[in-house]
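The complex appears here without one of its protein chains, the remainder shown in place.
All chains are identified by letter, namely A and B, in their written order; residue positions are counted from 1 within each chain.
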Amino acid sequence: MILSEKTASQLSALYKEKKCAPDETLKSLGEAVRAKDARTRAYIQFDPSRARRRDVSKDAPLWGVPIAVKDNICVADEEITCASKILQGFISPYHATVIEKLLAAGAVICGRTNMDEFAFGSSCETSFYGPTRNPRDPGRVPGGSSGGSAACVADHTAIAALGSDTGGSIRQPASLCGVVGIKPTYGRVSRYGLVAFASSLDQIGPITKDVRDAALLLGVLAGHDPKDSTSANLPVPDYPEVLGRPIKGMKIGIPREYLSSGSGQSGISPAVQKAVREDAVRVLERLGASCREVSLPHTAYAASTYYIIAPSEASSNLARFDGVRFGFRHRGGKNLLEMYEKTRGEGFGAEAKRRIILGTYSLSSGYYDAYYLRAMKVRTKIKNDFDEAFKQVDVLLTPTSPSTAFKLGEKSTDPVEMYLSDIYTISANLAGVPAISIPCGIEERAGKPLPIGLQFMAKPFDEAALFQVAHAFEQHTDFHKKLGNVKE
Amino acid sequence: MIPTIGLEVHTQLATRTKIFCACAVEFGAPPNSRACPVCLGLPGVLPVLNREVFRLGLRAVLALKGTPSAVIRFDRKNYFYPDLPKAYQISQYAAPLGQGGFIEIASGEKIKKIRLNRLHLEEDAGKLIHDQSPDTSHVDLNRAGTPLAEIVSEPDLESAEEAVIYLTGLKAILKAIGVSDCDMEKGHLRCDANVSVRKTASDPLGKKVEIKNLNSFRAVKLAIQYEIRRQSEALEKGEPLFQETRLWDEARQKTFTMRSKEEAHDYRYFPEPDLVPFSVSAEEIEKERKALPELPAEKKERFVREYRLSAYDAGLLTQDLKIAELFEEAARIARDNKTVANWITGPVFSYLNEKGKAIEDLKLTPALLSAAANLVKEGKVSLQVAKEKIFPEMAETGRAPEAILKEKGLAQVSDDPSLEEWVVQVLKEHPKVVDDFKSGKETAAMFLVGQVMRKSRGKANPGRVQELIRRKLKADRTS
Partner (left out) sequence: MTPIDLRPVARLARLHLTDAELKTLEPQVARILDFIESLKAVKIEGVEPTSHPLSLSNVFREDKPEAFDGAALEAFIKRSPGSRGNFFEVPKIIEDKS
């Protein structure tokens, strides 16, 4: 029995039956990381001796379960880098709310995972600490920005991990690595302690080996936080409770703009098209759901809207990295201005600079109306599209990513092409709706099994519907077992 | 030359904690000791609005006769400076807490309505200290996140004097409604002035010059006066004026251009995504309006009506709530409005001015004040002695004026035998003046009274002295 290969719920059961103890799990993870992390570089830091836990009841839902954390979530008295040089030397003096919640639920916080610098990217290649590689094929990217979290879960060097999702940063790497990732409704999980990328889009969510773990973790993470003004004060349903409910009669919408060509989208790969549009639909219909096409007419504008709003907010959110109070400071500056400019010029990587410049540009006077204000209005229309769609159907079905994992360096040269790989995921952030990615197929490339992911989206705060349909699909298709995520 | 002036006043709201975090608002604490991850602008933190800030702001909006915006939002104002931890200030741009409103000021004979443009909420920045080392500046973020309301007037003021009257009135209102302590020493009230000058009323408005950081009423007055003079002279000579920001140099008594080392500011305002919108219901507005205390202008009218004071005295007595309360209570006890009013606008105000103190700093009670006023009225002590010898001690220690009077032997002499002696002596010492009086020179009597007062060291009752002198000399004349 290799404990690192277990899921959170399997571990809980083993602990209850006294078949093993949390320290053994940590030890097993340590061995796995030592053996395998050099290949993926999923972690920025993994040190079981620094594991955090609280003395809570053994009945707590995540008692003894180690959780890896994306390195943009604050853990008190721990370094946090956002995979950027500019945070060098910064130690957070406080816990993010999600960390408080995990500790209260008995989880063991262990390991900080790699990411695109400040979550800017879809490939995990922009990290100051070097790229993370996809465990399914180390020549390929794990996706991003939560690439480290997805890779360590897929590689069994973590039991489960936290990610953050601003335009697909949980779902796309989950898809490319063949694991489960959910971006909750905006406001479902507290953002307090998540280093902000784009405040109106960011959400923290779990990346797990199967749907049950995702439901289990979200149940712990979700809920109102008085420290976050944008956190919703709504009851959190018992998510694991909905697992196993049949989906007979569930209405599933397929947005025609996501699958048809010629709507301005970059090409969807034939393997992905088939796995989602044909195979997945067939499975869902066999399970009694009814699938029909719906329309989200403003889909073609989502990428443009996103690439105005996200960099604009980011340019402001990243202004506090100025070398005054924490992190990296350029030492040779003759005066304050030079200290600022050189600190930021040397501290930020190329993609961060590109986004800061783009955001500063679109907020500057003379451009605000043409860019930011217009984008906020188009955002309203995109949101309205979803409201309309959810009057007709319970959930929406789309691919998560237009293709399976691409090779390192393959897309980094052209930013627009890179941005377009987020095409299916960004709308959910703009509209604030919850979305989950689960494995739905495997594409063999040069002898390597590359996972294909599908995405379900639901109306705001209806994560339960996502778990219900995703679990039914998973149990029927067994991709979580075919990919080796869950072993008996 | 016609000056046009508008004021932007920043006032610190009287809350216990900062605007977006639970740190205590405290003046004079050790550097960076009243700070937390939120007001230090650490990565990952989020703001949550202090309910009391919103309530006090709303109260001010209503007291200033403004209207709350239907949807109230916060925006980010982006710029880099070491005293601004997040490199943006959370402020309000497009949808401020309050819009419109006005303050009525007495300008010369007439009452003038100064319109307000808006009242918005924002966070204060920290403090920079430049004099600790030759090549570095120091940052203290205790003040960062202190709640401020910025009250922006329309350009309805026409002179430095009007600006000061406006400020005085605004301060009185803010203090009366308990929104701000308005302690200028602690920077609770800070002012920027926009000044322009044009030749005639039919000309378009001149180039607007913003004068920043006016931290006393005196600075406001002098800086605006200076600026009007400077701009008028330039206009007369046909020299160009620029839209610019200037700073007031207290030492040199002039404004100077704040030379911007960087390009013009571009604050890149956009809606603060970390805060939600706010709104106030009609019921809440009504409730808060009803809870407003009597405002200084209303109080002033009532004082004129009820106590039969001049508008001028009533105005002076209603600028500070504590003063107004002192007056009303003391007048009730003393049963004499006019005398108590004179006491406050006279000895009390001059003592406060001289010592640079506020009324709260004194141990003066209405009972003490009315007792002192009555001592003078009953002729037991002269006004001068009461003001100079009794009042300071009474105000500082809270001791009864009768006790101080007795202890210091300051009782006014009206029928003491010594009074008659002093009169006889003075008449003897100044035979020439006595002759002048006898030949009909009335002013000579005043000189003689003065001499007796000197001998008594002010203790003599001047009325009684005059009476005695006249009686003596009359007797002499008839004999």
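Following the convention adopted for this analysis, contacts are C-beta pairs under 8 Å (C-beta built on N, C-alpha and C of every residue); 3 or more make two chains touch, one makes a residue touch a chain.
Everything numeric here is computed off the predicted structure, so don't read it as measured data.
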item	value
Omitted chain's touching partners, listed by label	A, B
Contact with the hidden chain (one of A:Ala96, A:Ile204, A:Ile308 or A:Leu450)	A:Ile308
Touching residue (missing chain; options B:Thr257, B:Gln384, B:Thr397 or B:Ser418)	B:Thr257
From A:Tyr15, A:Tyr186 or A:Tyr258, residue that would touch the chain that is not displayed	A:Tyr186
Omitted-chain contact residue, chosen from A:Lys248, A:Arg282, A:Lys377 or A:His476	A:Lys377
Where the missing chain touches chain B, by residue	15-17, 22-24, 30-37, 40, 48-54, 73, 80, 82, 128-130, 132-141, 247, 249, 256-259, 261-263, 266, 268, 270-271, 273, 275-279
Footprint left on chain A by the chain that the document does not show	76, 89, 91, 93-94, 186-187, 200, 226, 229-230, 232, 264, 298, 300-301, 303-305, 307-308, 315, 319, 322-329, 333-342, 344-346, 348, 350, 353-354, 356-358, 360-361, 364, 371, 373-381, 383, 414-416, 419, 430-432, 460
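We adopt the following convention: only the chains that are shown with their structure count from here on.
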item	value
Cα-centroid distance, chain A relative to chain B, in whole angstrom	57
Footprint of chain B on chain A - complex, ascending	72-74, 80, 82, 87, 90, 92-94, 96, 191-196, 198-200, 226-230, 312-313, 315-316, 319-322, 324-326, 336-337, 340, 360, 363-365, 368, 372, 376
Interfacial residue positions of chain B with respect to chain A in the complex	37, 40-49, 76, 78, 80, 82, 85-88, 137, 139, 261-262, 266, 268-271, 273-276
